[in-house]
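And now, subunit A:
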Amino acid sequence: MMEVLSMGGYGSFVWSAYGLTIIVLAVCIIGGRMGHTKTINDVRRRIRTMEVKS
Partner candidate 1 sequence: MTDTAPPVPSLWSGFIGIVRRDILLAWKRPGDVLNPLFFFAMVSTLFPLALGPSSEQLGSIGPGVIWVAALLAALLSLNSLFVSDFEDGSLDQLLLSPQPLTVLALGKAIGHWIVSGLPLVVISPLIAISFHMPDQSIKVMAVTLFFGTLSLSLFGSIGAALTVGLHRGTALLSLLILPLAMPVLIFGARTVSLSTSDDAVSAGIYFLAAYCMLALTLAPFATAAALRISNE
Partner candidate 2 sequence: MWKFFHKLASPPHFYQFAGKVVPWFAFTAIACIGYGGYAGLFVAPADYQQGDAFRIIYVHVPAAYLSMMGYSIMAISAGIGLIWRIKLSHAVTAAAAPLGAWFTFLALATGSIWGKPMWGTWWEWGDPRLTSELLLLFLYIGYMALRASIDDIAKADKASAVLALVGAVNVPIIHYSVEWWSSLHQGPTLVREGGPGMVSDMLYPLLAMILGFTFLFGALLLGRVRTEVLFRERRAKWVREMLLDDGGTT
């Protein structure tokens, strides 16, 4: 198992590249989701305040 992980000596490069990919994809996915829920809450709060005013 260990020699598979070592990737013929280039393990550190291969895994760091894949790790970075996972990080960037996670940032895009989570960022997107959080942005969406934040916008929904902001818009809903804005509508509620407009309702209260009018």
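The candidate set was assembled so that all candidates are chains of the complex that A comes from, given by their letters.
We adopt the following convention: a contact is a pair of C-beta atoms (placed from the backbone, for glycine too) under 8 Å apart; a residue touches a chain by one contact, two chains touch by 3 or more; residues count from 1.
In this text the structure is predicted, and so the values were computed from the model without any measurement.
Every candidate listed (1 or 2) is part of this complex; the one in touch with subunit A, counting any copy, is 2. If you check the complex, the residues on subunit A that touch candidate 2 are 4, 7-11, 13-14, 16-18, 20-21, 24-25, 27-29, 32-33, 35-37, 39-40, 42-44, 46-47.
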